[in-house]
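We show some of the complex, not the whole, and keep each chain where it was.
Which chain is which? They are A, B and C, in the order written, and residues in each are numbered from 1.
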Amino acid sequence: MINSDLQALITTLEMATLTTIILLIIGTPLAWYLAKMTSRFKVIIEAVVALPLVLPPTVLGFYLLIAFSPEHLPGKLWQQATGQQLAFSFSAIVIGSVLYSLPFVVQPLQKAFEQLGDTLLEAGALLGAGPIDRFFSIVLPLTKASFITAASLGFAHTVGEFGVILMIGGNIPGETRVLSIALFDHVEAFDYARAHLLSICLLLGSMVLLAAIYWLNLPKINKAKGLSSQANRKEGNPDD
Amino acid sequence: MTDTLLNKTPQLDLNITISYQQFDLAIVLPIPLKGITGVFGHSASGKSTLLRAISGLETPLKGDITLAGKSLVNTEKNIYLKPENRQVGLVFQNSRLFPHLTVLGNLEYAVKRCKNRQLSFDKVVELTELTPLLSHQVRELSGGQQQRVALARAILAEPKLLLLDEPLSALDQHSKTKLLKMMLNIQKQLDLPMLYVSHSLDELQQVCDTLLVLEKGEVLNFGNIHQVIHQLNNYGDNAIIHQQTSLDLPIKTFDNGHGLTALALNAQQDIFLLSDKAFEQQNQLRCFILASDISITLTEPVSSSIVNHLFGVIKQIDNQENNVLLTVHCGSQDFFVTISAFSQQKLSLTIRQQVYLQFKAGAVRTFIH
Amino acid sequence: SQAKEINVNESNSDDNSKPLRIAVAANFSPVLKVLLTDFRNKTGINSQIISGASGAMFLQIKHGAPYDIFLSADRLRPTQLEQAGYAIKNSRKTYAIGQLAFYSSSKSLHSTEQLSIAQLSNSLLNNPPKRFAIANPDIAPYGKAAKEALSHLGLWQSYKTRLIKGINIGQTFTQIRTKAVTNGLVAYSQLVLNNLPGLLIPSSYHQPIEQQLIIIRTSKRQEAAQQFSDFLLSAQSQATIVSYGYAKINRTNG
């Protein structure tokens, strides 16, 4: 039975990793577009992106379930395209997570892009760097910290997600049964010992993971001279 | 030797207007893409705005810009070439180095995106004296060091046109001289035209072929640098420059045996200045003589340390408060001399009077020495 | 609706490669786990427990959840599913009848087992606790029963405002178990399962808490599901179920 928790862990990692990748792929251009957009529609798009936050996950799950069911258009289209039912599949929980976690990725990135300003991008352009090149050579390294924040918020939120996944995934072992549901089941089944154990593993595991991520991010800190730095750390040539 | 080759050097054709709340830039001008063109003018006269427009950063612009026959912008035809596709380099007034890269990283950024690679990386780094700084973070650099990195970075990108916005303002005399020399060399080596913004006419006089003077967003003057400077001499009481004679003369003898170099002013007359190693490689020397450094005598002076004595005729006399600006014609060259109104009265100088100009070898200034 | 038609032609053939998926109301899943070992030994059929809230599973089944058999915590949802055509005809069966129990985590009421129901109602009437936990009467069958029981005892009016309403009976049990609230009505099976003392509420105080099952129409393992249904209703299984704190099923109302 510990085996089943392991299976849930694997499913969870697969789901969260895939979700995070998709979130970054979708969220980055969206955040960029929002950061640079000047139209009045901007606020509306921003509000729509933030909406999943407001609905209780179970309710969001309820509506997604309706949408994903083969009787309704999105579910029907998916079934026609892939030959598979969307609801209660691994794809469904990934799509649900993406929608649910989108604001956590888009908003930090958008703010980072806005704060970056144009001066360095102008400098890059005049050295011959096109938009994509500028993004990878200037924007990405300078907003690395925000990307890590966005990715870790998105990942963690997906791991901890429960209501949406339960509703549209259906708790099917090996496919849509993730750790958060397993943990919930243990509590529901009064199996507190296992619930505690799993919680502690989850906490420690996440803590190690998060610490590792933030660690990666550490060298960028405190590079500025001045007020805040008690002692300037010196490093050879960390960027090479 | 085709027609077009004979016809004209390529040009940067400007026909633009930019409007801000309290400032309008309106420039219609063909700038020959040859050598270095100086851009001079008071603070807020629109120099940076012009460079930004050419490089494609000033978007609320109307009109058209054509670079060597290629249209960069044409708001009527709805052409707008992106900055990164213009092959125009710009050294910003504030250096704008990439803070996430080291000095080396900043330079490599340019090299990686450079299409020609005719310049030697090591050479440029050496000339800008950046070798010991390559591994430094840019936030550790002093103001002058930052400017040197920005300059080296722009040069290493080897653009088709290089725009320089006060690139040497944070540097001391010694570094300025060195870097100006380098820029001249690179200009020739790559045949890379430059637009050079500076508040120092001395710098411009030394390196520019053409001078553009802006005032309140409009062209005040444009043309051959010597002519423009001479015209600015007569700009009136609110002198915007130190009045001076701007010259570009062939070197006749590098060393007359007494440590003086002789420049041929005309068939009869020479101008002497202190020799410098750097002159040896040159045929031609650019120099200027401040109007206040030249004095007038009525008789040829003797037993004086002053080595330059030129015979000329007073062509024009302009009274400026307690000062008098004399234009003296020597051979084919006009010289500008300011003397006190007191001296003018004492010597009772009049137009068409014959006088001797005298000035010291040291008064013949070359910035690059 | 259209859901009935989907996969209908494949519905008879068992696909043995997949385990039998049993969707079960969370409160019954511990008992089910015990029974399943027996089931596998007897039939060799592999099965999976998918435990959850009956309400959620009801919705999921309506939207095509790939379950074979649904063990609900109530009677309402299986009935509705049957009416809407999501169940195999005549597969709806009562597999267990829940019992309500008074449970207190405080020491003073520790020996509730010795307490008579009359004594309890007296003490509850005279010393109403500040907070009292029951499952939500609007959505959970045990909650509905609890409301009926409290009404029966004449406590409903005074208790209405003190209630902590759990989303389901599991949450109510947790809330008392963690001592966040001292008293409440839980499922008797929960107390039996966790070896805790409590006072059984007579089943006459409330409508029976019938827990029913149905076999899902779109199931590809209808045979195995039927086998499981039969197994669950067998006398031996029923005895086990009763030993875990459920009431005996009166077979007259199938």
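The working rule: a contact is a pair of C-beta atoms (placed from the backbone, for glycine too) under 8 Å apart; a residue touches a chain by one contact, two chains touch by 3 or more.
The structure presented is a predicted model; accordingly, all values stated were derived computationally and were not measured.
K.L.:
Each distinct chain appears once here, so what's the real count of each in the file?
P.N.:
Taking the whole complex into account, we get A x2, B x2, C x1.
The criterion applied here is as follows: only the chains that are shown with their structure count from here on.
K.L.:
Taking the touch definition from the header, please name the shape of the chain graph: line, ring, star, complete or other.
P.N.:
It is a line, because the chains touch in a row without closing up.
K.L.:
Kindly work out which chain lies most centrally, taking the average of its C-alpha atoms as its position.
P.N.:
Centroid comparison flags A as closest.
K.L.:
Go ahead and note the Å separation of the Cα centroids belonging to chain B and chain C.
P.N.:
Chain B and chain C have C-alpha centres separated by 91 Å.
K.L.:
When the centre of a chain is set as the mean of its C-alpha atoms, what distance in Å lies between chain A and chain B?
P.N.:
55
K.L.:
Starting from the mean Cα coordinates of chain A and chain C, work out the distance between those two points in Å.
P.N.:
Distance between chain centres: 37 Å.
K.L.:
Residue numbers in chain C touching 2 or more other chains?
P.N.:
Not one residue of chain C touches more than one other chain, so the list is empty.
K.L.:
Could you tell me which residues belong to chain B and also touch two or more other chains?
P.N.:
If we look for residues of chain B contacting two or more partner chains, we find none.
K.L.:
Quick one: which bits of chain A touch chain C in the complex? Just the residue numbers, please.
P.N.:
58, 62, 65-66, 68-71, 85, 87-88, 166-167, 170-173, 177, 185, 187-190
K.L.:
Which of the residues in chain A end up touching chain B in this complex?
P.N.:
119-120, 122-131, 133-134, 137-138, 141-142, 220, 223-225, 236-237, 239-240
K.L.:
Mind listing the chain C positions that touch chain A in their complex?
P.N.:
Those residues of chain C that touch chain A are 1-3, 6, 21, 26, 29-30, 48, 50-52, 56, 59-60, 62-67, 170, 173-174, 177, 190, 193-194.
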